[in-house]
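Missing here is one protein chain; the remaining ones are kept as they sit in the complex.
Let's turn to chain A:
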Amino acid sequence: MAKGDPGGTTRGRRAAPRSKKGAAGDPALVQLLTPEGERIDSATGPDGTEYRVDFTDEEYRGLYRDLVLVRKLDAEATALQRQGELGLWASLLGQEAAQVGSGRALRTQDMAFPTYREHGVLYCRGIDPIMPLGLFRGVDQGGWDPNEFKFNMYTIVIGAQTLHATGYAMGITIDGKTGTDDGEAAIAYFGDGATSQGDVNEAFVWASVFNAPLVFFCQNNQYAISEPLERQTRVPLYQRAAGFGFPGVRVDGNDVLATYAVTRTALDNARLGQGPSLIEAYTYRMGAHTTSDDPTRYRIASEVEAWQAKDPIARVKAFLEKQQIADAGFFAEVDEQARRESVHLRERVLEMPNPEPVTMFDNVYPNGSPLLDEQRAKFSRYMESFEGSAH
(Lines give C-alpha, C1' and ligand atoms only; values in the text may rest on other atoms or scores of the structure.)
Protein backbone atom coordinates (compact mmCIF):
# COMPACT_ATOMS: atom_id res chain seq x y z
CA MET A 1 0.00 0.00 0.00
CA ALA A 2 1.35 3.37 -0.93
CA LYS A 3 1.82 5.34 2.22
CA GLY A 4 0.52 8.84 1.93
CA ASP A 5 -1.54 7.89 -1.08
CA PRO A 6 -4.91 8.60 0.52
CA GLY A 7 -3.52 11.68 2.15
CA GLY A 8 -6.80 13.47 2.40
CA THR A 9 -5.62 17.03 2.20
CA THR A 10 -2.66 16.70 -0.11
CA ARG A 11 -4.42 17.12 -3.42
CA GLY A 12 -3.58 20.21 -5.42
CA ARG A 13 -3.48 22.69 -2.60
CA ARG A 14 -0.60 25.07 -2.43
CA ALA A 15 -1.56 27.18 0.53
CA ALA A 16 -1.88 24.50 3.18
CA PRO A 17 1.55 23.37 4.26
CA ARG A 18 0.33 22.47 7.74
CA SER A 19 -2.33 20.09 6.53
CA LYS A 20 0.14 18.52 4.14
CA LYS A 21 2.48 17.91 6.98
CA GLY A 22 -0.33 16.43 9.04
CA ALA A 23 -1.35 14.11 6.26
CA ALA A 24 2.21 12.98 5.67
CA GLY A 25 2.41 12.08 9.33
CA ASP A 26 -0.65 9.85 9.19
CA PRO A 27 -0.21 6.21 9.98
CA ALA A 28 -1.01 3.94 7.09
CA LEU A 29 -4.70 3.38 6.68
CA VAL A 30 -6.04 -0.01 7.66
CA GLN A 31 -6.16 -2.31 4.67
CA LEU A 32 -6.62 -6.07 4.42
CA LEU A 33 -7.13 -6.46 0.68
CA THR A 34 -5.08 -4.52 -1.86
CA PRO A 35 -6.55 -3.09 -5.04
CA GLU A 36 -4.81 -5.96 -6.82
CA GLY A 37 -6.67 -8.52 -4.71
CA GLU A 38 -3.79 -9.49 -2.42
CA ARG A 39 -4.75 -10.40 1.14
CA ILE A 40 -2.93 -8.77 4.01
CA ASP A 41 -3.00 -10.89 7.16
CA SER A 42 -3.37 -8.11 9.63
CA ALA A 43 -3.15 -4.35 9.86
CA THR A 44 -2.50 -2.06 12.76
CA GLY A 45 -4.55 1.02 13.58
CA PRO A 46 -3.13 4.29 14.90
CA ASP A 47 -3.73 3.23 18.51
CA GLY A 48 -2.01 -0.12 18.03
CA THR A 49 -5.18 -2.14 17.58
CA GLU A 50 -4.58 -5.08 15.28
CA TYR A 51 -7.24 -5.84 12.73
CA ARG A 52 -7.74 -9.14 10.96
CA VAL A 53 -10.59 -11.16 9.54
CA ASP A 54 -11.09 -14.85 9.13
CA PHE A 55 -13.88 -15.66 6.73
CA THR A 56 -14.97 -18.95 5.28
CA ASP A 57 -15.03 -19.28 1.52
CA GLU A 58 -18.80 -19.07 1.67
CA GLU A 59 -18.60 -15.80 3.60
CA TYR A 60 -16.15 -14.33 1.09
CA ARG A 61 -18.52 -15.24 -1.70
CA GLY A 62 -21.39 -13.72 0.28
CA LEU A 63 -19.60 -10.39 0.58
CA TYR A 64 -18.90 -10.38 -3.13
CA ARG A 65 -22.56 -11.10 -3.83
CA ASP A 66 -23.62 -8.20 -1.56
CA LEU A 67 -21.28 -5.80 -3.32
CA VAL A 68 -22.46 -6.74 -6.79
CA LEU A 69 -26.13 -6.65 -5.82
CA VAL A 70 -26.06 -3.23 -4.19
CA ARG A 71 -24.12 -1.78 -7.11
CA LYS A 72 -26.60 -3.20 -9.59
CA LEU A 73 -29.65 -2.04 -7.63
CA ASP A 74 -28.07 1.39 -7.29
CA ALA A 75 -27.43 1.53 -11.02
CA GLU A 76 -31.04 0.60 -11.66
CA ALA A 77 -32.22 3.41 -9.41
CA THR A 78 -29.98 5.87 -11.25
CA ALA A 79 -31.45 4.69 -14.55
CA LEU A 80 -34.97 5.05 -13.18
CA GLN A 81 -34.20 8.64 -12.22
CA ARG A 82 -32.84 9.37 -15.70
CA GLN A 83 -36.08 8.04 -17.14
CA GLY A 84 -38.14 10.31 -14.93
CA GLU A 85 -39.40 7.61 -12.59
CA LEU A 86 -37.59 9.01 -9.55
CA GLY A 87 -37.36 12.67 -8.62
CA LEU A 88 -33.82 12.25 -7.37
CA TRP A 89 -31.31 9.56 -6.52
CA ALA A 90 -28.22 9.65 -4.30
CA SER A 91 -25.96 6.98 -5.73
CA LEU A 92 -23.60 4.86 -3.62
CA LEU A 93 -21.39 3.96 -6.60
CA GLY A 94 -17.86 3.54 -5.32
CA GLN A 95 -18.90 3.24 -1.68
CA GLU A 96 -20.17 -0.33 -1.78
CA ALA A 97 -17.37 -1.76 0.32
CA ALA A 98 -17.71 0.89 3.04
CA GLN A 99 -21.42 0.16 3.30
CA VAL A 100 -21.41 -3.61 2.98
CA GLY A 101 -18.35 -3.99 5.20
CA SER A 102 -19.85 -1.92 7.99
CA GLY A 103 -23.39 -3.20 7.41
CA ARG A 104 -22.35 -6.84 7.69
CA ALA A 105 -20.37 -6.04 10.84
CA LEU A 106 -23.57 -4.99 12.62
CA ARG A 107 -25.30 -7.52 14.81
CA THR A 108 -29.05 -7.97 14.79
CA GLN A 109 -29.47 -5.95 17.98
CA ASP A 110 -27.39 -2.98 16.81
CA MET A 111 -29.17 0.17 15.63
CA ALA A 112 -28.05 2.15 12.57
CA PHE A 113 -28.73 5.82 11.85
CA PRO A 114 -28.14 6.49 8.14
CA THR A 115 -27.97 9.52 5.90
CA TYR A 116 -29.79 9.25 2.56
CA ARG A 117 -27.08 7.29 0.73
CA GLU A 118 -26.82 4.14 2.83
CA HIS A 119 -28.65 1.85 0.43
CA GLY A 120 -25.97 -0.81 0.93
CA VAL A 121 -26.36 -0.80 4.70
CA LEU A 122 -30.13 -0.86 4.25
CA TYR A 123 -29.72 -3.94 2.08
CA CYS A 124 -27.58 -5.61 4.73
CA ARG A 125 -30.27 -4.91 7.34
CA GLY A 126 -32.68 -7.05 5.35
CA ILE A 127 -34.88 -4.19 4.19
CA ASP A 128 -36.55 -4.48 0.79
CA PRO A 129 -34.45 -2.27 -1.53
CA ILE A 130 -37.60 -0.72 -2.94
CA MET A 131 -38.20 1.09 0.36
CA PRO A 132 -35.96 4.13 -0.24
CA LEU A 133 -37.21 4.41 -3.80
CA GLY A 134 -40.61 5.48 -2.52
CA LEU A 135 -38.94 8.45 -0.87
CA PHE A 136 -37.04 9.40 -4.02
CA ARG A 137 -40.08 8.79 -6.23
CA GLY A 138 -42.16 10.99 -3.99
CA VAL A 139 -44.90 8.53 -3.15
CA ASP A 140 -43.99 8.23 0.53
CA GLN A 141 -41.23 9.29 2.90
CA GLY A 142 -39.55 5.89 3.23
CA GLY A 143 -41.69 3.10 4.49
CA TRP A 144 -39.69 0.69 6.63
CA ASP A 145 -40.13 0.26 10.35
CA PRO A 146 -36.96 1.57 12.05
CA ASN A 147 -37.54 -0.50 15.15
CA GLU A 148 -38.21 -3.75 13.32
CA PHE A 149 -35.10 -3.55 11.15
CA LYS A 150 -32.93 -1.56 13.56
CA PHE A 151 -32.24 0.91 10.78
CA ASN A 152 -33.57 4.39 11.26
CA MET A 153 -35.12 6.61 8.62
CA TYR A 154 -32.95 8.29 6.05
CA THR A 155 -31.96 11.73 7.31
CA ILE A 156 -31.47 14.46 4.76
CA VAL A 157 -30.52 17.32 7.09
CA ILE A 158 -26.76 16.87 7.24
CA GLY A 159 -25.49 15.44 10.50
CA ALA A 160 -28.78 15.62 12.43
CA GLN A 161 -28.87 11.83 12.81
CA THR A 162 -25.56 11.70 14.66
CA LEU A 163 -27.27 13.26 17.68
CA HIS A 164 -30.18 10.83 17.40
CA ALA A 165 -27.71 7.96 17.38
CA THR A 166 -25.96 9.41 20.42
CA GLY A 167 -29.21 9.68 22.37
CA TYR A 168 -30.21 6.19 21.33
CA ALA A 169 -26.83 4.91 22.50
CA MET A 170 -27.27 6.73 25.82
CA GLY A 171 -30.54 4.83 26.13
CA ILE A 172 -28.69 1.56 25.61
CA THR A 173 -26.49 2.46 28.57
CA ILE A 174 -29.45 3.45 30.74
CA ASP A 175 -31.12 0.16 29.82
CA GLY A 176 -28.03 -1.66 31.07
CA LYS A 177 -27.44 -3.30 27.69
CA THR A 178 -23.69 -2.78 27.60
CA GLY A 179 -20.78 -4.52 29.23
CA THR A 180 -21.43 -7.98 27.86
CA ASP A 181 -20.65 -9.68 24.61
CA ASP A 182 -24.32 -9.75 23.68
CA GLY A 183 -24.77 -6.06 24.47
CA GLU A 184 -26.07 -3.48 22.06
CA ALA A 185 -24.40 -0.72 20.11
CA ALA A 186 -25.43 2.00 17.68
CA ILE A 187 -23.77 3.29 14.54
CA ALA A 188 -24.14 6.74 13.00
CA TYR A 189 -23.39 7.21 9.31
CA PHE A 190 -22.36 10.56 7.88
CA GLY A 191 -20.13 12.04 5.23
CA ASP A 192 -17.06 14.23 5.16
CA GLY A 193 -19.17 17.36 4.69
CA ALA A 194 -21.14 16.56 7.84
CA THR A 195 -18.02 16.85 9.96
CA SER A 196 -18.31 20.63 9.55
CA GLN A 197 -21.77 20.64 11.11
CA GLY A 198 -22.36 21.71 14.68
CA ASP A 199 -24.56 18.71 15.35
CA VAL A 200 -21.79 16.26 14.51
CA ASN A 201 -19.38 18.03 16.83
CA GLU A 202 -22.02 18.14 19.57
CA ALA A 203 -22.59 14.43 19.03
CA PHE A 204 -18.85 13.83 19.51
CA VAL A 205 -18.95 15.77 22.80
CA TRP A 206 -22.04 13.99 24.09
CA ALA A 207 -20.99 10.50 23.07
CA SER A 208 -17.64 11.06 24.73
CA VAL A 209 -18.81 12.45 28.06
CA PHE A 210 -21.59 9.87 28.37
CA ASN A 211 -19.34 7.04 27.13
CA ALA A 212 -22.08 6.12 24.68
CA PRO A 213 -21.88 2.72 22.94
CA LEU A 214 -21.68 4.30 19.51
CA VAL A 215 -19.60 4.06 16.38
CA PHE A 216 -19.33 7.19 14.27
CA PHE A 217 -18.90 5.94 10.72
CA CYS A 218 -17.76 8.69 8.38
CA GLN A 219 -17.67 7.81 4.70
CA ASN A 220 -15.15 10.30 3.45
CA ASN A 221 -16.04 10.24 -0.23
CA GLN A 222 -13.94 13.37 -0.80
CA TYR A 223 -16.72 15.74 -1.84
CA ALA A 224 -19.70 17.49 -0.26
CA ILE A 225 -21.58 18.02 -3.50
CA SER A 226 -18.90 20.10 -5.24
CA GLU A 227 -16.78 21.07 -2.30
CA PRO A 228 -13.61 19.05 -1.77
CA LEU A 229 -12.37 17.86 1.58
CA GLU A 230 -10.09 20.89 1.85
CA ARG A 231 -13.22 23.01 2.31
CA GLN A 232 -14.22 20.98 5.36
CA THR A 233 -11.00 20.36 7.24
CA ARG A 234 -7.28 20.91 7.51
CA VAL A 235 -6.90 17.88 9.73
CA PRO A 236 -7.38 14.26 8.68
CA LEU A 237 -10.87 13.48 9.85
CA TYR A 238 -10.12 10.41 11.94
CA GLN A 239 -7.72 12.53 14.02
CA ARG A 240 -10.62 14.65 15.19
CA ALA A 241 -11.60 11.87 17.55
CA ALA A 242 -8.54 12.41 19.72
CA GLY A 243 -9.66 15.91 20.57
CA PHE A 244 -12.96 14.57 21.82
CA GLY A 245 -11.35 11.80 23.83
CA PHE A 246 -12.04 8.63 21.90
CA PRO A 247 -10.17 6.60 19.31
CA GLY A 248 -10.25 7.31 15.59
CA VAL A 249 -9.11 5.10 12.76
CA ARG A 250 -8.88 5.53 9.03
CA VAL A 251 -9.76 2.48 7.02
CA ASP A 252 -9.56 1.82 3.31
CA GLY A 253 -13.22 2.30 2.55
CA ASN A 254 -12.88 0.46 -0.75
CA ASP A 255 -11.74 -2.64 1.11
CA VAL A 256 -14.72 -4.59 2.34
CA LEU A 257 -12.61 -6.82 4.58
CA ALA A 258 -10.86 -4.00 6.39
CA THR A 259 -14.07 -2.03 6.73
CA TYR A 260 -15.73 -5.07 8.23
CA ALA A 261 -12.84 -5.66 10.62
CA VAL A 262 -12.58 -2.13 11.99
CA THR A 263 -16.35 -1.74 12.30
CA ARG A 264 -16.78 -5.08 14.07
CA THR A 265 -14.01 -4.18 16.51
CA ALA A 266 -15.43 -0.70 17.16
CA LEU A 267 -18.94 -2.10 17.72
CA ASP A 268 -17.62 -4.78 20.05
CA ASN A 269 -15.72 -2.19 22.04
CA ALA A 270 -18.88 -0.10 22.26
CA ARG A 271 -21.09 -2.99 23.37
CA LEU A 272 -18.51 -3.94 25.99
CA GLY A 273 -18.80 -0.49 27.54
CA GLN A 274 -15.65 1.07 26.16
CA GLY A 275 -17.45 4.00 24.63
CA PRO A 276 -17.53 5.62 21.21
CA SER A 277 -15.08 5.63 18.37
CA LEU A 278 -14.75 7.25 14.98
CA ILE A 279 -14.11 5.36 11.77
CA GLU A 280 -13.13 7.32 8.69
CA ALA A 281 -13.80 5.09 5.71
CA TYR A 282 -11.56 6.60 3.08
CA THR A 283 -13.37 6.19 -0.20
CA TYR A 284 -14.60 8.00 -3.28
CA ARG A 285 -17.97 8.81 -4.73
CA MET A 286 -17.65 7.69 -8.36
CA GLY A 287 -20.85 9.35 -9.48
CA ALA A 288 -22.56 12.64 -8.78
CA HIS A 289 -23.62 13.71 -5.29
CA THR A 290 -27.15 13.21 -6.53
CA THR A 291 -28.57 12.95 -9.99
CA SER A 292 -28.95 16.74 -9.89
CA ASP A 293 -25.30 17.73 -10.09
CA ASP A 294 -22.57 17.44 -12.69
CA PRO A 295 -19.28 16.25 -11.20
CA THR A 296 -17.29 17.12 -14.33
CA ARG A 297 -17.61 20.74 -13.21
CA TYR A 298 -15.69 20.19 -10.01
CA ARG A 299 -13.30 17.27 -10.44
CA ILE A 300 -10.85 16.05 -13.02
CA ALA A 301 -10.97 12.83 -15.01
CA SER A 302 -7.55 11.62 -13.88
CA GLU A 303 -8.69 11.68 -10.27
CA VAL A 304 -11.71 9.56 -11.08
CA GLU A 305 -9.56 7.15 -13.06
CA ALA A 306 -7.12 6.79 -10.17
CA TRP A 307 -9.96 5.78 -7.90
CA GLN A 308 -11.38 3.45 -10.52
CA ALA A 309 -8.21 1.43 -10.12
CA LYS A 310 -9.15 0.92 -6.46
CA ASP A 311 -12.60 -0.41 -7.25
CA PRO A 312 -14.09 -2.25 -4.26
CA ILE A 313 -15.65 -5.05 -6.30
CA ALA A 314 -12.84 -5.74 -8.75
CA ARG A 315 -10.40 -6.39 -5.95
CA VAL A 316 -12.65 -8.92 -4.23
CA LYS A 317 -13.20 -10.66 -7.56
CA ALA A 318 -9.44 -10.79 -8.17
CA PHE A 319 -8.94 -12.24 -4.71
CA LEU A 320 -11.64 -14.88 -5.18
CA GLU A 321 -10.16 -15.89 -8.52
CA LYS A 322 -6.58 -16.03 -7.29
CA GLN A 323 -7.54 -18.10 -4.29
CA GLN A 324 -9.87 -20.24 -6.39
CA ILE A 325 -12.68 -19.53 -3.98
CA ALA A 326 -15.07 -18.85 -6.84
CA ASP A 327 -15.22 -19.87 -10.45
CA ALA A 328 -16.68 -18.37 -13.59
CA GLY A 329 -19.96 -20.13 -12.94
CA PHE A 330 -20.30 -18.38 -9.58
CA PHE A 331 -19.61 -14.93 -11.03
CA ALA A 332 -22.12 -15.54 -13.81
CA GLU A 333 -24.70 -16.70 -11.31
CA VAL A 334 -24.22 -13.57 -9.15
CA ASP A 335 -24.51 -11.35 -12.21
CA GLU A 336 -27.69 -13.14 -13.19
CA GLN A 337 -29.16 -12.74 -9.70
CA ALA A 338 -28.30 -9.03 -9.74
CA ARG A 339 -29.91 -8.64 -13.16
CA ARG A 340 -33.04 -10.48 -12.01
CA GLU A 341 -33.38 -8.45 -8.82
CA SER A 342 -32.88 -5.15 -10.60
CA VAL A 343 -35.50 -6.02 -13.20
CA HIS A 344 -37.85 -6.97 -10.39
CA LEU A 345 -37.07 -3.69 -8.64
CA ARG A 346 -37.80 -1.74 -11.81
CA GLU A 347 -41.12 -3.49 -12.33
CA ARG A 348 -42.23 -2.76 -8.82
CA VAL A 349 -41.15 0.89 -8.93
CA LEU A 350 -43.20 1.45 -12.05
CA GLU A 351 -46.20 -0.02 -10.26
CA MET A 352 -45.85 2.17 -7.17
CA PRO A 353 -49.09 4.10 -7.03
CA ASN A 354 -49.37 7.73 -6.08
CA PRO A 355 -50.79 8.15 -2.60
CA GLU A 356 -54.37 9.28 -2.16
CA PRO A 357 -54.13 13.07 -1.64
CA VAL A 358 -56.03 12.97 1.63
CA THR A 359 -53.29 10.79 3.14
CA MET A 360 -51.14 13.92 3.39
CA PHE A 361 -53.08 14.61 6.58
CA ASP A 362 -52.15 11.27 8.12
CA ASN A 363 -49.59 10.84 10.89
CA VAL A 364 -48.92 14.48 11.63
CA TYR A 365 -49.66 13.89 15.31
CA PRO A 366 -49.88 10.58 17.19
CA ASN A 367 -52.87 11.99 19.09
CA GLY A 368 -54.39 13.96 16.22
CA SER A 369 -55.31 17.63 16.16
CA PRO A 370 -58.71 19.31 15.91
CA LEU A 371 -57.23 21.92 13.58
CA LEU A 372 -56.00 19.23 11.22
CA ASP A 373 -59.25 17.26 11.44
CA GLU A 374 -61.07 20.39 10.32
CA GLN A 375 -58.70 20.95 7.40
CA ARG A 376 -58.90 17.33 6.34
CA ALA A 377 -62.69 17.43 6.35
CA LYS A 378 -62.75 20.62 4.27
CA PHE A 379 -60.20 19.21 1.85
CA SER A 380 -62.18 15.98 1.47
CA ARG A 381 -65.36 17.89 0.72
CA TYR A 382 -63.49 19.97 -1.83
CA MET A 383 -62.02 16.89 -3.53
CA GLU A 384 -65.39 15.17 -3.54
CA SER A 385 -66.84 18.14 -5.37
CA PHE A 386 -64.73 17.06 -8.37
CA GLU A 387 -66.11 13.54 -8.51
CA GLY A 388 -67.28 12.59 -11.95
CA SER A 389 -65.11 15.23 -13.56
CA ALA A 390 -62.04 14.14 -15.53
CA HIS A 391 -59.28 15.53 -13.37
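By our rule, a residue touches a chain if its C-beta (ideal position, glycine included) is under 8 Å from a C-beta of that chain, and two chains touch if they have at least 3 such contacts; residues count from 1.
Please note the rule applied: contacts and distances are computed from a predicted model.
> As a check of understanding, state which of "HypC/HybG/HupF family hydrogenase formation chaperone", "Inner-membrane translocator", "Pyruvate dehydrogenase E1 component beta subunit" or "HPr family phosphocarrier protein" is the UniProt name of the chain not shown.
From the listed options "HypC/HybG/HupF family hydrogenase formation chaperone", "Inner-membrane translocator", "Pyruvate dehydrogenase E1 component beta subunit" or "HPr family phosphocarrier protein", the omitted chain resolves to "Pyruvate dehydrogenase E1 component beta subunit".
> Of A:G37, A:G62 or A:G171, which residue touches the hidden chain?
Result: among the candidates, A:G171 touches the missing chain.
> For chain A, which positions touch the chain that isn't shown here?
113, 140-143, 145-147, 152-153, 155, 157, 160, 162-175, 186, 198-199, 202-203, 205-206, 209, 362-367, 369-372
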